[in-house]
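Only a single protein chain was left out; the remaining protein chains are all shown in position.
First chain written, first letter: the chains are A, B and C, and each begins at residue 1.
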C-alpha cells in the first residue's frame, strides 16, 4: 500500500492545522484551521469578508495550493473537534473540494455556524455526523473511526483510518484524563486494541505541550482549583470568572460552584451563547434552572443593569475576555462601557492561561492594569491544560506503537522535542519519527 | 505600652529566621533558624561541630549580637514550627539566653533532636510544650497563644502575644487551606476573634510567596496530583517518589496511593525516619501495617536488596533526594552506590519544587541527568506550596486588621512587594507597613 | 535649615517624573513628565486635548495635588533634559504655578514645542535658558547650577541647588561615559568639587538601570556596533536604521557610517525633524550636506518615491519606528502604506532596545513579523543604554558622598535595589537611604 502524508498547515506554527493523507489514490483531509496570531498581526477583524488567497497570503489559513501536486480523489474532510485552529478555515477552503465534511455532533453544529457566518464564500459540502465510538466507510477500502478523546471542548475524537494494511491515527488534540469532568476518558483501551488487532502504520501527534514535562493534570484538578478559589471568595463582593467559552466542562464546574456559593450564575458574551448554549441544547451539559445565558449586546446590557440593582454579591458572573480581547465582556466592563462597575475588592478569576503571544500579552496587560486600577483582586491561571504533556505522549506511544510518528501542531522546536521523546522509546530520527514542514509530504510504502 | 520589634535574621534572605519582640522590659524571641544556602556556599557539611560565631560570619545563622543593645529580660524563645529555617540555629544560640524554649509537641521533638545532635555547644534551656489552641503565661502581663496553622509540616502554630494593650501576631509560616490533608485548617476564626476582642498591634508576616499571585492551592490538590500521577504508573516498572521528609501530609497521600496501586510503600532515608517515624510515634499519622521505614544505612541496604529480589514493581519507594542532595537515597541510587538500579522506564516522581538556588539547581541537574541516562521517566513538580500567596495575604490582613505590618522571610524585593499589597488595603509605606533590615528595630508606642 | 523632599511622580513607575524640594519656605519643582505606558493602556492618542485631571486619573501625569499640603512659594520648575518622561507633563501642569521654567538651551526648545502643541491649556510661564556649567540665582539664598551630564539626548544637566548649608543634587538621568560621541563627559570633577567645598545634603538618584550589574558601556561602543553592522551590509540591498529620534549622538554615528558606505543618509519621520532638525539648527550636530530630513507626510512620500526610483542601495534610510509605534515610518513601510517596499534581503537595524512593556513588545512583534514575512533581515539591539548602571552608581556615590540618598525613577523594586547598593557603601536603610512613594515627603533638618 502506498501512503502519503502531506503537512499543509500547523507544522510551522500552533494554529491553522491541516493534513492530507493519501492512501493509494484516495485522499482524506484532516482539519482546516485558522491561525489567529496572523489575523491579529495584520489587524484584520473581518475575516468573514476576506478571500482565501489573501488569508493564505498573510498566513492565517493553510496554504492548500500545495495539494495540487498530490494526485488522488479527495473523499472526505474530517474534523477532530470544534476549535478554530481545526475548523476555522473550513468556510474559506472546503468549497474547493467535492467531499463531505465529517465530524462529531457537537463539532458539526460549530462547523455549521462557521459556514453560516461566512460572507465571502458559499460552502455547500455535505456535512456528516459521526459519533465517537462509531465507524464510517469513506471508501470501500477505507473506514474512518472516531475514538473518544478528552480535550478542552466537548465531543472530541481521535480519527483513525482503517485499511487492509493497517491503520493511521490522527491524534490531535487530546489529553489523557483519568477523571474527566464532562464526557468519557480518552479511549486508550480501544487504541491499544487497534494496535493489537491491526498495524498502526502512522500516527500524527499533537506536540503543543511536548515541552511540558510530566503529565497534564486532570480537568478534575481544575475543578478543585476553581472551587477552592470561589469557596473563599468574599461574600460581599462581586465575583467574575472568565474562561474559554468553548470549555464547557470548566463552565460546568464554575456553575456548580455558584450553587455552593449561593449565587446565581450568569453567562455573558456572544461566544458563551454559541458554545454553552449549543452544548445545553444538545444535552451535553445540564445547567441548573437559575443559570442565565446572555449572548446579545442587549441581553448583556439588561442583565448587568439588573445585577447592578440587585447587588453583585448575589451573582457569579461568568464572562468572555480571559485574553483581554477587545470587545469582550470583561474588557468592556474594565473600559467602563457597560452598565456594571468594578468596585474595590471585587474578585476576577482567570480560569485560563495567557496564550503565549505578544499581542495577547498586551491585551491582558491592558485589561489587568485597568482592573487593578479600579481595585479588583486578580486570581490568574486557575487552569489546567487540555493538551497531553511529554509523559502522556510517552504512554500513548507505548500503548499504540505506531510504525511512524509525525509530530504536528507546532514549529520545528516542538517537533524536534517530540522526536527526542520518541528516540527515548526507540524511534530513530528521520527513519520512523519524521519532521515535516508545511507543504512537505512523507511517503510510506507497506 | 512600649514595644520594640527587632529583625535579627530572615529579613534579608529566605532562611535563618529570628525576630525579637520587646514589650516594655520583657523580650520574646521568635525562631532561631539556619540559612542552608550559606552553608552550601561555604562547603561546610559539618555544621554540628562549628562555632556559632563562625556560622554567623558566613551568614548561616542569625547575627544575634544585635540583641546586645536591646534592653530587657528575655522570657522565652518561641518556635512556630519545626523547619530548619526556624529551629536550625537553636542549638548554636539558645544557650546564650536564660529562657525556656516553647513550641508545639511535634516541634519540641524535632528541637530535642537538634539539640542532641549538636556537638559544639550544650543547650540546656528548658523546653516547654504548648499545644495549638492553648495559651501560656510568659510573664504576668504577657500571654502566649498558639493559634492552629497549616503549613508543610505537622503541628504548626501562629504564635500570638496577648498584652493589656493588644496583641502581636507572628505569622510565619502558614497557608490558608480549606481542605487540609492532615490536621485542621489555619484557625482564621480565632484570628478574627482576636482582632475583634482586642487590638492587633502588629503582625509579622511570611512574605516567602508574596510574589505569587492568586491563592496557594490546598494540599488536597497536591494529593490529587500525586494520585493522578501514580494511578497511571506502569504496573511493571519501578516507581520512586521523593518529597520533603518533613511533609508528613504529603507522605500520607503517597502512602495511601500505594494501597490503590497494590504496592508496598517503603520509606527510605535517615530524615524519613526522623520526621515520619516521629509523627507516627506521636500519633500524628497512622501508617498502614505494611509500610516500612528504613532510616539507617544498613536498613536501607537490606530493603533495597529485597526490593531487587522481589521485583521493584511490587513496591512504591518513597525516598529522600528531591533536591539532588549529595548522600541522599535517590542520589545514591542514581550514582550506582546502592543495591538497586534504575531500569529503562522506571518512574521517578518529584513531589517537590526545586528550591530556587543555583547550588540546588546544579544538584538537581546532576541527579536528573544521571537518572535520564539510565532510562528513568521523570515527573517533576507534582507539588503545591505550603506558604500563603498574595491573595491569601490580602484575606488574612483583611481579617486581622493589624495596626502595623512587618513583612519577614525574604529580602527587600519580597518585603517591598508585601508593602505594595498592604498599600492596596490602605496601609502607608513607612507609616504602618514597615520594611526592616537584619539588625534594625521598629519602635511602637501605644 | 529645614528641607522637604516630596516625591510626586516617578517613584512608583518609570515615567512621569516630578519631585518638589522645599528649602525653608521656597519650593523648587524638578521635572514634570509623562508616563507613556498609561496613555497606551487607555488607548488615548490625543493627550493634547485632554484635561490634566483626567490624565492624573489614568496615571499618565504626576498627581501634583499632593503639593497642596506643602507650604511654601514655588520659585522654579527645573527640567534636567528634554525626554518626555521629564517634560511631557509640563504643558498640562506648569500653568498652575507662578514660576519660571528653567532648562538648558536644547531642552528649552523642546519645551517650547510641547507648549505650542498643547491644545487644552495655555502655558505662559516664563521659560529661562541656563547653559550647563552655569549658575542661576533662584532666590537670594538658593542658587541653581547645571552640571554637565551625558545621557541619550543632547544638552543634559544634573541640576544642583546650592544653599548656605550645603547642596542638593537632582541626578536623573545620566550616564558615566568616558568617551562620549557628542558633547562632554558628565562633569564628575565638578561634582567631586561640590562635595569637597560644601556638603551634599541629599541626592535624588536615577535608579532606572540599578539592576544592571557592572557599568553602562560608553556611547562610543554603540558607535562601533553600528559601524560594525553597517560596514558588513550587503551593497545591493536596502538598509534601514531605526533609533530614538532624540538620540542625536546615535544619529550622528549612523550618518557618519553612511559616508563610509557610500550611501546618502536620509532621515524620515516627524520626530526626526523635531529633534535632529532642532539640534542641527542649534549647532549641536553638524550634518553633512547630503543628509536630508523629511518630517512631513508629503516630504516622506516624495523622498521614498525617489529612493524607489534611484535604488534603495544608494541610501541609508534612518527612520522612526523602533518600538513598532503605529503610524511611525518603519511601521507604515511594513504595512505597505508608503511608496517603498521591503525586498528580500533588505536589512533593518534596530539601534534601540525594546522598551520593556507588553504593549510595546506587541507592537514590535507585529512590526517584526511583517518585516520578516517580506524577507527583511533584522539586526536588533544594536544599542547601549543612556542610564548609569549599578557600578556607575557605586562610583558616583563614592565621589559625591551625599548625606541622604533618595532613589527615584522606578518602583519599589528599583528603589530597594538601589538601597541595597547604598548599604554596600555604608548607608543605612531608612536612615540615610530613603524609599519614597508618590506623594510622600522626606523631611531633613540640618
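Here, contacts are C-beta pairs under 8 Å (C-beta built on N, C-alpha and C of every residue); 3 or more make two chains touch, one makes a residue touch a chain.
As the structure is a prediction and not an experimental result, all values here were calculated from the model.
Asks: Determine which one of C:176, C:251, C:359 or C:419 touches the chain that has been left out.
Replies: C:176
Asks: Identify the residue among C:221, C:355 or C:442 that touches the chain left out of the display.
Replies: C:221
Asks: One chain isn't shown here. Among C:68, C:164 or C:232, which residue touches it?
Replies: Only one of C:68, C:164 or C:232 touches the chain omitted from view, namely C:232.
Asks: Can you list where chain B touches the absent chain?
Replies: 38, 40-43, 58-59, 357-359, 361-366, 369-370, 373
Asks: Go through chain A and note every residue touching the omitted chain.
Replies: Interface residues of chain A facing the absent chain: 412-413, 415-417, 419-420, 423, 428-430, 435, 437, 440.
Asks: Which positions on chain C touch the chain that was left off?
Replies: Residues of chain C in touch with the missing chain: 176, 178-179, 213-215, 217-218, 220-221, 224-225, 228-229, 231-232, 234, 375, 377-382, 391, 394-395, 398, 424.
As a convention for this text, only the chains that are shown with their structure count from here on.
Asks: Using mean C-alpha positions as chain centres, tell me how far chain B is from chain C in Å, no decimals.
Replies: That pair's centroid distance is 47 Å.
Asks: I'd like to verify one number: the distance from the centre of chain A to the centre of chain C, where each centre is the average of its C-alpha atoms, in whole angstrom.
Replies: Roughly 46 Å, centre to centre.
Asks: Going by the touch rule set out above, which residues of chain B reach two or more other chains?
Replies: Residues of chain B touching two or more partner chains: there are none.
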